[in-house]
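Shown here: the complex without one of its protein chains, the others still in place.
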Amino acid sequence: MSGGALKEAAVDLLDDYAARIDDDRLEAWLDLFAEDCCYRIVPRENHDQDLPLPIMLCPNKNVLRDRIVSLRHANKYNLHYDRHIISGVRVRPEGDGARIEANFVVYQTSLEGESQLFAVGRYRDRVRAEGGTLVFVDKLVILDSFAVPHLIATPL
Amino acid sequence: MSGGALKEAAVDLLDDYAARIDDDRLEAWLDLFAEDCCYRIVPRENHDQDLPLPIMLCPNKNVLRDRIVSLRHANKYNLHYDRHIISGVRVRPEGDGARIEANFVVYQTSLEGESQLFAVGRYRDRVRAEGGTLVFVDKLVILDSFAVPHLIATPL
Partner (left out) sequence: MSGGALKEAAVDLLDDYAARIDDDRLEAWLDLFAEDCCYRIVPRENHDQDLPLPIMLCPNKNVLRDRIVSLRHANKYNLHYDRHIISGVRVRPEGDGARIEANFVVYQTSLEGESQLFAVGRYRDRVRAEGGTLVFVDKLVILDSFAVPHLIATPL
């Protein structure tokens, strides 16, 4: 892909990522990941000091699938709607894919109708072209806070 | 319009929409709507269950005009500044126009100087080319919460 097309495809991928979480289409959200993907949530404080201990780690797509299945069948806590805002997307071509960075904010709205700030941070991802489309190989969610107000049920 | 030009025009339309509300240029904001437009605010919970009961319904541009006139002359409550953030714009060509979706957040700042989250949700709009520019035919504001902290005075 050319530079412009790559940036556009990367922005589309992030927008799809957000929309599928926000629409509660988590099974379709899984389609955005490669089989050998790694999904991690790490607090910024740890990340800045090279302390890799994640808040959440899914080292391949099967673990990610399992998490969504469990969410569908077992989760009774923190029922809510998600809403993502993404800004400042940067794309750097690398090999057969790219590195993507972006700022994000997630709002959650409880079933009682209260909307609130849930998390802010930065995505630092690696993506690869597979079958003419981009997929996440590495999804790194760096949270500005080590503490989030509720249980992380749905993905960030 | 080509796909790229349509997306650009749609993003410009949404940015104009937000800027004219945030700058309190609501009369100019009306210019972004077709005469046969429909403006609705619907809570997500209702929308997901196909319960179309809106929080606000303006079934044509005259009703929308009336609302702005009334806001200018009668409104004494919830005086504030608005600020919109829009993210994840998606555009799908349709007929002589397009369908647009985007996530939004609105912040309000009171005259006492307190800024706070007012509403989060999703736009799901239909737009049409009129005189070389895009206008809203259908503006659907899907609110994540059925409850907003204050009276909805200015448009979302």
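Observations on the model:
By letter and in written order, the chains are A and B; residue numbering begins at 1 in each of them.
Criterion: a contact is a pair of C-beta atoms (placed from the backbone, for glycine too) under 8 Å apart; a residue touches a chain by one contact, two chains touch by 3 or more.
What you see is a predicted model, and the numbers here were worked out from it, not measured in a lab.
Touch with the chain omitted from the figure is made, among B:A18, B:L64 or B:I142, by B:A18. From the options B:A9, B:L30, B:I68 or B:L117, the residue with contact to the chain not on display is B:L117. For subunit A, the residues touching the absent chain in the complete assembly are 44, 85, 87-90, 101, 103, 105, 117, 119-122, 144-147. In the full complex, subunit B makes contact with the omitted chain through residues 14-15, 18-19, 22, 81, 83-87, 105, 107, 109, 113-117.
Operating definition for what follows: only the chains that are shown with their structure count from here on.
Averaged Cα coordinates give subunit A a centre that lies 28 Å from the centre of subunit B.
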